[in-house]
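A single protein chain has been omitted from the complex, and every remaining protein chain is retained in its original position.
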Amino acid sequence: MVQSLDRSQGRSGGIAAGTSNNPTFTGNRALQIEEPLIFEMGQPGRCGVDLPEPPKVKDRLNGLKRAGEIGLPGLSEPQVVQHYTRLSQKNYAIDMGVYPLGSCTMKHNPRINEKVARLPGIGDLHPLQPVSTVQGALELIDRLAHWLKTLTGMPAVAMSPAAGAHGEMCGMMAIAAALEARGERAKRRVVLAPESAHGTNPATAAALGFTVKPIPANDRGRVDLTALKAALGPDVAAIMLTNPNTCGLFETEIVEISRAVHEAGAFFYCDGANFNAIVGRVRPGDLGVDCMHINLHKTFSTPHGGGGPGAGPVVLSAALAPYAPYPWIVKDGDTWRVAEDGAAVDGKPLGRLKAFHGQMGMFTRALSYIMSHGADGLKQAAEDAVLSANYVMASLQDVMTPAFEGPCMHEALFDDSFLKDTGVSTLDFAKAMIDEGYHPMTMYFPLVVHGALLIEPTESQAKEDLDLFIGALRSLAERAKSGTAAEDFKAAPRFAPRRRLDETLAARKPVLRWRPSNNPPEGDPMKQAAE
Amino acid sequence: MADTKYTEEHEWIRVEGDVGTIGITQYAQEQLGDVVFVDVPQAGRKVAKGEACAVVESVKAASDIYAPVTGEVVEANAALADSPGDVNAEPMGKGWFFKIKLSDKGELSGLMDEAAYTDFVKSLG
Partner (left out) sequence: MRYLPLTPADRSDMLAAVGAKSVDELFNDVPASARLPGKVAGLPDHLGELEVERAFQAYAAKNVSPSTAPFFIGAGAYRHHVPSTVDYMIQRGEFLTSYTPYQPEITQGTLQYLFEFQTQVSLLTGMEVANASMYDGSTAASEAVLMANRITRRTKALISGGLHPHYRAIIETTAHWQGYSAVSAKADAEGLEELIAKVDKETSCVVVQNPSFFGHVRDFTKLAAACHAAGALLIVVVTEVVSLGLIKPPGEMGADIVVCEGQSIGNGLGFGGPYVGLFATRDKYVRQMPGRLVGETVDADGKRGFVLTLSTREQHIRREKATSNICTNAGLCALAFTVHLTLLGEAGFRRLAELNHAKASELADRVAALPGVKLLNDSFFNEFTVRLPKPAAPVVEALAERRILAGVPVSRLIPDDPSVANLLLLAATETATEAGMAPLIAGLKEVL
C-alpha cells in the first residue's frame, strides 16, 4: 500500500445517530415531504399521456414481440407533477444561493439561454436533415466557434466532445495523432501531470496508453519548473496542466513551461476547467498551449442540470488543428456544409468521437450567454470572479488556514490545519455548512493539500450575500476551534431533508434499483454509532 | 507474533512452513476507513515481490496491495466478499487477504519485524 493513506475523509468512526423530535403523522416536515418511489405509487389503469388507439396491423417483428410485463408503474399527470416537484424541493441549487464548489464554476444560469435553445427551428432540428435546410444551425455553431477561438487566441476548435473529460480525450487523441504522423507515437509514451491534477487527466492519458509521471509542486503551489525540465525528454509526449491550477493559482512560469515542453518535442495540453478566472483577459494561445478543452457548463453558464449534460469543445493550435475529429463544419463561399467521416478536408481527422455534430443545445445556450456578456462583460466577469475569491480569502485567512500565500485567482484554497486537534474534520465542517443554508465547498480536492477546502464564489454573488457566507464560515471556524463543539459538528446536518447517509452500507451491499422484494437495507445506525 | 513481518506499504505476512498469509495492518485499516470491497487474486496466480495483486476499497479510496514476496497464490479469503468489514474488525486475523506459497524465503529478511514496523509507523507522525 502507498504511504499517504488517510483518505478516509473523516468517515471512520461511524455516523452520529440523531433523534427524531416531534414526529408527524405523515413523517413530513412542512414543505419537506417524504417521497416514495414511483414504483411504490403506481397503479395499473393510470396513465399520464393520452394516446390514440393504435390501428390493428399485422406485426412485422420477426416473431419477437415483447411478451410479459415490463414492470413500469402507471401514474396520472398530476401525480407525476407532484412527485417531481416534491423531489425538486430536496435539492440545493444555484438558483437558491451561494454554491461555492471550487473547480465547478457554479455561476448563474440565465433563462434566456433556455428560451433560445427551445426556439422552433433550433431546438427541434434533426442532425441529419439535408444541409441546405439547416444553414442557420451551422452558422450558429460556427459563430460560437469563432468566439471560442478569438477568446483563446487559437486557430481551430473541435466542437463535438460532449463534456470536459470527453474534450480531454479529444485533445490527447489529437496529440497522439500528431505524434503518429511524425512517427513518434511509440517513442513518446510518457505524459507529465502535476499531482494536483483532476482525476480525469491521468485517466485520459492512461486510456491512450501513456504512462503518467507526476510533477511535484514548489512551495508556492505552482509546478516546480526545475523538476519539470528534468522530467522532459525524448520519451515525453505531452504535459497536462490546468491553468489557473487546481489550487486556484496562476502558473506564473507557464510561458517558460510551454517553451521547455515544445523544445523537448512534446505538446502542451491545458485543462480549461478554470478558464473563468482569465476569460476575456488572457488568451491561452498566448501562453503556448497546444490544446485546451473548455467546459461550456462552467465558464459559459450552461446549466449543470444535476450532473449534466455538458459540452467540452477543444481549441487547437496550428500543429494539432489538422487532426480534429469529424465532423468539420466548413464554409464554402456563402454556404456551410458538414464534412463527415471520410470527407476530404484540409487535414487528417483522428476519427469520430460522438454521433452527429455535438451538443447543440449547449452551443446555443453558451452563445446566448457569450453574446449577452460580450467581450467587455466577459472580462468584467473574470475580474469579479477573481476579486470575489480574493475577498473570501482575505476575510477568512485569520480564522481558517489558506494553503498557499498570496493572492489567488477565482478560487480560494484552504487546508485543515485550522481544525487540528478540534475533533472536527473537513467533512464535519462541510456538513455543518449545510445547516447554515449553503452547499459545501469542494472538499478533499486537490489531493495535494490535506483536508482541502476549495471555495469558488464566482462573479454571480452580491457582496452582501458573500458577506453572509463569510460570516457563517467564520462562525463555524470559531465554534470548531473552541474545542468543545466536535459532537455538534459530527451530528450535522440536522436540518436537511436527510441526515448523514451510510455510504459504507451503500458500497458493501449495493442496492442499485428498486425491486418488489427490496427490504430496507440492513444497517442499524444506533449500532454503528456505538462501534 | 514472531513470524509476522511487515512492509513499508503496511502489509503483513505471517509464514507457516512455506505458506505466508498476507493482510494489511491496523494502521492501514484505520487510515482507510470502512472497507467496502476487497479484490483478491485468484489461486494459481504467480506474483512477483512488489507486484500489485489486490485492491482494497473504502468508500472514497482504492489502494493497491503489493505482494511482499514472490510466489504463487494458493488461497484467497472468500469470506471478504460478504464481510469486507472483517478487514477493519480484525486486520491481523480474520481480515486476511490471501495466502502465498513462497518461492524464496530469503526475501523475508528484507522485511521489518514488529518492533521495526512499530517504529516506522511512529515516524510517520
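So that you can tell them apart, the chains are marked A and B in the order they are listed, and the count of residues begins at 1 in each.
Here is the rule we use: a contact is a pair of C-beta atoms (placed from the backbone, for glycine too) under 8 Å apart; a residue touches a chain by one contact, two chains touch by 3 or more.
In this text the structure is predicted, and so the values were computed from the model without any measurement.
Enquirer: Could you tell which one of A:299, A:388 or A:401 touches the chain left off the display?
Expert: If we include the chain that is not displayed, A:388 is the one touching it.
Enquirer: Please identify which residue in A:95, A:263, A:405 or A:487 touches the non-displayed chain.
Expert: A:95
Enquirer: Check the options A:137, A:156, A:294 or A:400 and report the residue that touches the missing chain.
Expert: Within the whole complex, the residue contacting the unshown chain is A:137.
Enquirer: So that we can see where the missing chain sits, which residues of chain B does it touch?
Expert: Missing-chain contacts on chain B: residues 36-37, 57-62.
In the analysis below, only the chains that are shown with their structure count from here on.
Enquirer: Using the touch definition up top, name the residues of chain B that touch chain A in the complex.
Expert: Touch residues, chain B against chain A: 8-11, 24, 27-28, 30-34, 36-37, 56-61, 63-66, 84-85, 124.
Enquirer: If we count contacts the way the header does, which residues on chain A are in touch with chain B in the complex?
Expert: 1-3, 5-9, 11-12, 444, 503-504, 507-508
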